[in-house]
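A protein chain is absent from this complex, but the other protein chains hold their places.
For reference, chains read A and B in written order, and residue numbers begin at 1 within each chain.
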Amino acid sequence: MSNEHIVRSYSLELERLRTLVSQMGGLAEAQVEAAVSAVFRRDVEQANQVIGADQRVDGYEREIDAEAIRLLALRQPMGLDLREIIAALKIATDIERIGDYAANIAKRSIPLSQLPPVRPAQSVPRMGRLVQQIVKEVLDSYTAWDVTKAIAARARDNELDDLYTSLFRELLTHMMEDPRNITPCTHLLFIAKNLERIGDHATNIAETIHYVVVGTPITDARPKNDDSNFAVVTPPSEQPASGDNK
Amino acid sequence: MSVQLRSQINEASGRAPARSATVPVKIAAENVNVYYGPKHALKAINLMIGEKQVTALIGPSGCGKSTFLRCLNRMNDTIGICRVEGLITLDRENIYDKSIDVVQLRARVGMVFQKPNPFPKSIFDNIVYGPRIHGLATTRDELDEIVQISLERAGLWSEVKDRLREPGTGLSGGQQQRLCIARAIAVSPEVILMDEPCSALDPIATAHIEELIDELRENYTIVIVTHNMQQAARVSQRTAFFHLGEMVEIGDTEEIFTNPRDERTQGYITGRYG
Partner (left out) sequence: MTNVIANGRIVADYRSANYTKQLKARYQAERRFMYYGIAAIAVALSMLAILVGSVVLKGYTAFYDTEITMTVMLDPQLIDPAGTRDSWTLRSADYQAVMRAGLYERFPTVTGRDERRQLAAMLSPVSAEDLQHIVLANPSLIGTKVTVSAPIASDIDQYIKGNIPHTTGEGGGRVSEQQGKWLEALSQDGVVHRAFNWRLFANVDSQQPESAGILGAVVGSLLTMMVTLCMSVPIGTAAAVYLEEFAPKNRWTDLIEVNINNLAAVPSIVFGLLGLAVFLNFLGLPRSAPLVGGIVLALMTLPIIIIAARSALKAVPPSIREAALGIGASPLQVVTHHVLPLAAPGIMTGTIIGMAHALGETAPLLMIGMVAFVGDVPGGVTDPASVLPVQIYKWAAQPERGFVERTSAAIMILLAFLVFMNAIAIYFRKKFERRW
């Protein structure tokens, strides 16, 4: 980052590692986008493409692992370089998980496309767009080593959590209204959960970037707005009072 | 001088102290300047060395780390044009004070040099030379015991116990260096200074010395100058980085090698143009 190593090939290798991580991130970003659009547009072919492309994400992870281990063994990195290589390993794992979730979303979009559309499906693209933005910003801050941007993106995870919690309630309500909605809504629930998890991994990446640049792990606990663990929705027929759960 | 290392860290970094336990200060340097004739070799060095700890001094060639090391047992006195200013204390006593005898100081602060330099005498004579001139032991039995203890401490006893009468120069490089460490131990110093003790040794001999340093830490305060950053990382608890006659940074070794504060330290340990 700052200036060149005396051994130029060392810099080149680090640069290559960085490029691999960026490329992997770019691919995962595209996967998320494609998976979300597959859900929205009920496009089975696109879903299948996403599922197929997940192997490439895994391939990137293996390549990054190998490269990082090679650098660790041959260059005995210190200081910033050490942090960066370790970060590459961790970020690759996070991105791989993101890829997995994207593939998972794509998989669920296939049965979903064969079922009649349900209303809450309209909220999924909104959540998807937010996730895409967060992932994109985090990955951009990786290439630019921009801690501020990474931290800002990390903060947006709260919005995502809020969205998820509300979608969760909405889906529960739908399922209670009509048992025929249970199948599509469950799929949607998992999709929403996957998107929420992608956001968490993006948060991890942002924290890793902080560690690389600042040198210390981020200490403040991120405020979590994901209340879905505590959400209770009573069936509309038995609803005692209005709005107490909102 | 009741300052403890923890406060020094706080003062220097304004950051939370690292995990190392607080230890008493053994050697403290305050505003030390060293001149070789017109050359300002060390500039306002402030440094504290904790008791029974290994402190590593790293830095590029000519940065003054060896010069600083040699101030600690006044080996620089032997160089006519060298002038030392400032305060260096050993157990809160100024070692440059007139009342301090340099011979006594060097008995308390032993030294191991870059090139193994055993005397061209037998292994036995190498070890007993120090105790003899300081009058620590006179009888043959006492000397025998000193030789055995010193060589055991230095991890050399089993290798040389059958050839104590053979010349020390006939040993391998690593053994010679351990002999030199044994020779330093034999006068029971409090501090052992090591000036790049492994630079002439192969990796296995180096590993032996590093293991030895780690064991010696229990009883001695050790200051080691090394060009090999990995070595500093392996053997020391605290690391000080010297650059162009300045002490740029001192901190816990772990910290220095994962997250140095200063750009120059970063550049040096990662191998970048500084």
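We take it that a residue touches a chain if its C-beta (ideal position, glycine included) is under 8 Å from a C-beta of that chain, and two chains touch if they have at least 3 such contacts.
Predicted model, so just to flag it, every value in this text is computed and none were measured.
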Which displayed chains the hidden chain touches across the whole complex:
B
For a quick check of understanding: of B:50, B:118 or B:174, which residue touches the chain that isn't displayed?
B:118
Sole touch to the unshown chain from B:169, B:199 or B:228: residue B:169
Selected from B:26, B:65 or B:106 as touching the chain missing from the view
B:106
I need the residue numbers on chain B that touch the omitted chain, in ascending order.
73, 75, 78, 80, 103-107, 110-113, 115, 117-120, 129-130, 133-134, 167, 169, 180, 183-184, 187
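Everything below uses one rule, namely that only the chains that are shown with their structure count from here on.
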In the complex of these two chains, what residues of chain B are touching chain A?
229-230, 233, 257-260, 263, 265-267, 269-273
Within the complex, chain B is touched by chain A residues 2-7, 10, 76-83, 215-216
